[in-house]
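Of the protein chains in this complex, all but one are displayed in their positions.
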Amino acid sequence: MQEIIQYLFSGITTGAIYAVIAVGLSMLYSSTELINFAHGEFVMVGAMAMVTFWVHLAWPLPLAILAAMALGCTLGLLFERFAIRTAKASNPIVLVIITVGASIFLRGTGMLAWGKDPFSVPSFSSHESIEILGAALLPQSIWIVLGAIGLAGGIHFFLKKTLTGKAMVACAVNQKAAWLSGIPSERMAVLAFAISTGCGAIAGIFIAPITMSSYDMGTILGLKGFCAAMIGGLGSLWGAFAGGILLGVLESLGAGLISSGLKDAIAFILLLLILYIRPGGLFAAKEAKRF
Amino acid sequence: MSDKLSARSRARIENSIFLAAVILLGLVTENTYYLQIMTFIGINTLLALGLNMLMGYAGQVSLGHAAFYGIGAYATAILSGTYALSPWLALICAVGGAVLVAFIVGLPTLRLSGYYLGMGTLGFGMIVNILFREWSSVTGGASGFVGIPVLEAGPMVFMSGKSYFFLVWAVVLAAILICRRILRSRMGRALRAIHDGENAALAVGVNTHYLKLKVFMFAAALGAVAGFLYAHFVLFISPESFGFMVSVKMVTMVVIGGMASIWGALLGAGLLTLLPEVLHGFAEYEMIVFGLVLMLVMIFMPQGLTRGFLDIYHASRKKRQ
Partner (left out) sequence: MTNQDLRQAQSQQPILDVQGLTKLFGGVKAQDNISFSIEPGIVCGLIGPNGAGKTTLFNMITGIYAPDNGQVIFNGRNTRKMAVHQLVKAGIARTFQHVELFGSMTLLENVLVGMHVRTRCGFWGAVTRFPWVNREEKAAVEKAESLLEFTGLIDDAHKPAGDLPVGRQKTAEIARALASDPLLLLLDEPAAGLNAVETENLGQLIRAVKDRGVTMMLVEHDMSLAMGISDKVIVLDQGRKLAQGTPREIQNDEAVMAAYLGG
């Protein structure tokens, strides 16, 4: 029992991080129909930026977090401007390959900037861990879960309540109609990129204190975020969030109760199951198109 | 009628040039390193050819194709290494297994429009790779599988650089001929129709779902053959050779070379095999340059290099006139 609660705690913590990654991917997909295979690399950038700003340069925590986020957003904007927008391709496969190229490029740059060794980052606060039903709850976990909920809530508020956000949703639903009604769909795509890669960086900031960070940490995290987004339904904000939490919990339970070696397989088994049973995702309103 | 004849004879000329080039290169090259690189190019061409049919014509992307490559390699390693089965029997099992698996993965995902096959194969590829790594009693685990026998056929032993070079490229040539035959047949016409307009193809009676499934199974079979050849060439395999990045690299070969083009697959496989060799000199910068080249080609030549160079050539000729 105590064990299971412990697994649940750690599952929800990693799940919240997957959720943030998935929300970023899902946001971008719903407004540009692009699946960004470089997304995981922005997580890496966020985590490594924390290493530099907070650990090495010893900036105050809030400033370090802001700077890491800003770095993620900026890189995302540069990527959008110089790679995606310049591309003359009409074939979506080509755009996907460009994001793959970007992911390799960013990983290479990360290796050059931070070297091959993994780093660790201390917890955001140095409080003792809290004991609940005999299981230890780390304060960092609380930070992460609260942060993830806050972020998703903020994006929800932005999309539903602000004019810009509503315009963005309109673009996602029907680009041509949005264009006809005067919404600058191109600027919306830029914004979606910045928010999406910003989410990636935030996930990196969250994860840095609970794992070792290195230049090659991004790929697997990006893929898992992708699984989470698919599980919840690609293009749905809370679907992606729930998919992330579900994935984190199942992974942690699976690793603890079955075999830790197969931990990484759980995400992909879930992905296949979803594709077989409910291709639109667990929480999607729409069925996957057939024709 | 004359158009069709000339297309057919042009294909014949292309094939002959290709055959002559392969024989010449094989006879002239003595350097084992070069022979080895060219053998790898051949193996990668097999992978790219199958994927090219899938991506270029059926319009589907497989992001886990390394799994079939791996299934081919591990099946022959286990059957001929551990169980001392004849490698040629192992080849049949490997291809059969890969095709069956492709059927199971493709059946539900290919029914949906969009990139569901891509997502399904992505997940499948990761699972297969984890299996290679974790099922160590059978696969040798992360440290790899040792003890793959050398290929023999009667008095021939495929071991030296040259004999293996010719073996691999003979298979490549056969695969090219098969692809050409398919593209010229009723099945190939239906495939090209899907390429031009999937909805119209469906509406005139092409069972697009089934056809895509068949092409996916064909691509899986070629992947398994490539894995078989790889395993008996390097005689040691480990899970990294069949990971996600390898799948991505295969897709890249197809796109860089040019989709829906047989020679594009050859060019893409050649470039992506050579590029890392060339970049070895850059050590630290290898990944950066590789990523950058990939992005630049795709940004400025989205049709791939074959078409990109042809366009540049035509443009410069026009200018001169």
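Think of it as A and B in the order they're written, each chain with its own count starting at 1.
One rule holds for everything that comes next: a contact is a pair of C-beta atoms (placed from the backbone, for glycine too) under 8 Å apart; a residue touches a chain by one contact, two chains touch by 3 or more.
Remember, it's a predicted structure, so these values are computed and weren't measured experimentally.
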*Among B:A201, B:L229 or B:M301, which residue is in touch with the absent chain?*
B:A201
*Which residue from B:A11, B:L107, B:I178 or B:M245 sits in contact with the chain not drawn here?*
B:I178
*asked:* Which candidate, B:R133, B:K214, B:H232 or B:K249, sits in contact with the chain we can't see?
replied: B:K214
_For chain B, residues in touch with the removed chain_ = 1, 3-4, 178, 181-182, 184-190, 192-193, 195-197, 199-207, 214, 218
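The criterion applied here is as follows: only the chains that are shown with their structure count from here on.
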*So how far apart, in whole Å, are chain A and chain B when each is placed at the average of its C-alpha atoms?*
32
*Contact set on chain A toward chain B in their complex*: 35, 37, 83, 86-94, 96-98, 100-109, 111-112, 219, 223, 226-227, 230, 259, 261-262, 264-265, 267-269, 271-272, 275-276, 279, 288-291
*Interfacial residue positions of chain B with respect to chain A in the complex*: 55, 61, 105, 108-109, 111-116, 119-120, 122-124, 126-127, 130-131, 133-134, 199, 202, 244-245, 248, 251-252, 255, 259, 284-295, 298-300, 302
